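Structure in C-alpha cells, see below.
Partial complex: the chains shown occupy the same locations as in the complete assembly.
So that you can tell them apart, the chains are marked A and B in the order they are listed, and the count of residues begins at 1 in each.
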C-alpha cells in the first residue's frame, strides 16, 4: 500500500508545529491562512501525504495587525528539519534565574528591527539566532528557561508545514480546538466512548440523530462501519441539508459513503409513518414547503459551515438536486432508503441533540431492536438526569449510566514531568444503556 | 458465537449476559447441559442471588427478553465487549472502556486494520480490537504466559472470532513480534511492565507507510523510559494522557425549609406556636441531583501515544 497523494478537491490537514487546520484544496489557486501567513497551495498537487514543505516569503503586505505575508510552498527533505537548538549550538546557561531582572528591556532589537530581519532572513533559525545574540539575559537564563524561550520564538518564526490526510483523530482535535460549540462540545474522549458504547462496527444497522457537529459524528460512525463491510448508518438531522464536512474530508470509497443515509428528522418520520400512502413516483407536493419551513425555524440548528473552512457552503445543496427534476428528488430517495432501514430496526441509537431529548427518544427508541445500546450525549447534566429518570420509569432501557470524563495530558520530559498546566474543563455527559424487549 | 455480529435470538453455544442489576450480571454459556466435577453430564442450572436459571430455557429466546429465575427475574442481553469486560473474572489487571475507547480512537482502528497487541491478558481489550477491525482486519495478540494464551485462543474460537485473530505464546520483549509481521501493522499496542524493551520490535512491525503506537503503563517511570525509546527511533506526535471516567449517581434529595421569620414576633401564649413551628419545619423542597460515588477510580494508567511517520528507514 503506497502513500496516497494530494489531489484537487481533497480536504487536507495543514500542520505547523502543534497547530493544525483543515482546509479544502479546491483549486490550484487555493490559499490557506495561518495567522498572518498566507500559503499558496498549488505545489502540493500530487505530492504524497505526510510531506513537509518550506514556507518561502513571496510578498509582504501591511495588514490590520502587522504585516501579512504571502508564501509559496517548497517540498523539503527531512534533513532540513534539524532542531533549531542544534543549529544554534547554544551551550552556556545559568544555574538559576537569580541574576535576571526582567525590566522588559532584555531584548535590544526593536520590533521594527525584527520585522526587517524577518524579510531579510529566509529561515527561522537565522531570526532566532539574531534574537538570541541581541538578548541581554539569554545566556544568564537556566537551560530550562532557554529552551522555553527558544520554543516560544521557534513557534513564532517556524517556517515548515506538513500536509496530512484528514482522519477522525486529527479532525476532532482541530474542531474542538477551533470552536468546540460547532461540534456540540464533543471532546475526544467522549467521541471515543460514543463509538465504543454504541457498538458501531462492520456489521449491523445504526441510527444517529445529531443536531450539528460539522459531520463529525456521522463521519466517526461511518469510519467505524468501515469500507467493504455490510454495516449501514441512518443519519438524522434537523436542518435542511446535513452538515457533512468531516464526512467529505475522509474521502471514503463511494460504496461506503452510500451506506450513510442522511435524512431530515421530520421528513423521514413522516415518510416512515405515512410512506405507504405516497408511492415512489408520487412526489408529495407539501414536502418541499416543509423543508423551507424548517429552514426558517430559528430554533432548529442550520447547516451553516464555518466560512473559513468551506467557502462554498451551499454546494451540497446543489448536489442534492443534481438528479434533475424528472425522477424523485434525492432527498426523497434517501427518505425511502432510511424508512426501509427504520422498519427493519436498528442495532443501536446515538443521540446528540441540541433540543430537549425526551420527544426525540420517544420517537426513535421504538426503532431500536431489544438488547441494543443507546447512547445519549448532552452538555447539560440536569437535562440528562431528567432523561435518566424518564428512561428508568419506562422500563424499556436497562443498565443506565450517566458518566463524564477527566482528560489530562502529561508533559513527560527528563526531570520536568508533570500534568499539563491547562486542561479542558468539559467532556459533556453520556447517558448509556441497553434496550429491553 | 454471539460476539461476531448483532443477532436477535439466543442460539445454543452463545455467551449470554444475564443482567440482574447495574452491579450484578453474569456471562453464561447457553448450553442445556454441562459436565460436573465428577465427569457426569447434568442439566445446566445457573445460580444467582435471585434464584436459579435452567439455562436450556433461554435457548431460542429473543435477546433483551426478561427471563424468570426461581426467586425473581433477569434480562438476557447479547454480550458486547463492554458487558463482557464487566462480567470477566479478573484473571489479570484489565483495562476498562474509557481507556480502551481512547486507545481505539488514537490507534485509528477501523475495519481492515492490522493490530499487534501485547499482552493478551484476559483478552478483554482484544474483544474491543476485534469488534473494531473485523471483518476485514486482523489482530495479532501476544502473551508470555502460555496458559493465558491458550485460554484466550479457545475463548476467541467459542466467541466466533477465530478468523480475525492470531494468538501467540511468546516473550515479545526478548523475541519480538515474529519476522512474519515485519512491516505489517497499522497499530501496535503494549501493556507490558517494560514497554521500552518492546518499542524497537513495535518499530519493526509497523508499516513502512507509518502507523500508530500506544503503551499503557500504571507507573510514570515506565512511560518515561518508553518515550525515551520512542524519541530515539524517530516516532513523533508523542503524547501521554490519562482518562478518568466519573459516574454520576442520580437521586432525588429532599431538604427541609425552615422558617425563621416568626422568631421576630413575640410568641402568643396559646398553643398555636408549637404547631406553627412544626408546620414551618415540615416544608420541604425536592431536588433531582447527582453526585460522584464516594470512591472514584483515581488512576488506571498512563496512555502514551506516538506516530511512526512514513518512510523511516528500518536499517
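Heads up, the rule we're going with is that contacts are C-beta pairs under 8 Å (C-beta built on N, C-alpha and C of every residue); 3 or more make two chains touch, one makes a residue touch a chain.
Note that the structure is predicted; figures quoted are calculated from it, not measured.
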Whole-complex copy counts in displayed-label notation are A x2, B x2
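Just so it is clear, only the chains that are shown with their structure count from here on.
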Could you work out how far the Cα centre of chain A sits from that of chain B, in whole Å? 27
Please output the residues of chain A touching chain B within their complex, sorted ascending. 1-3, 48, 50, 167-169, 188-189, 191-193, 195-197, 199, 201-204, 223-229, 347, 369-373, 381-382, 385-386, 388-389, 398-410, 412, 414, 417, 429, 434-437
Partner chain A, residues of chain B touching it in the complex: 4-6, 8, 19, 22, 62-66, 75-78, 80-83, 97-98, 100-102, 104-106, 108, 110-112, 128, 131-132, 134-136, 207, 209-210, 220, 223-224, 227-228, 239-248, 250, 288-290, 302, 304, 309-311
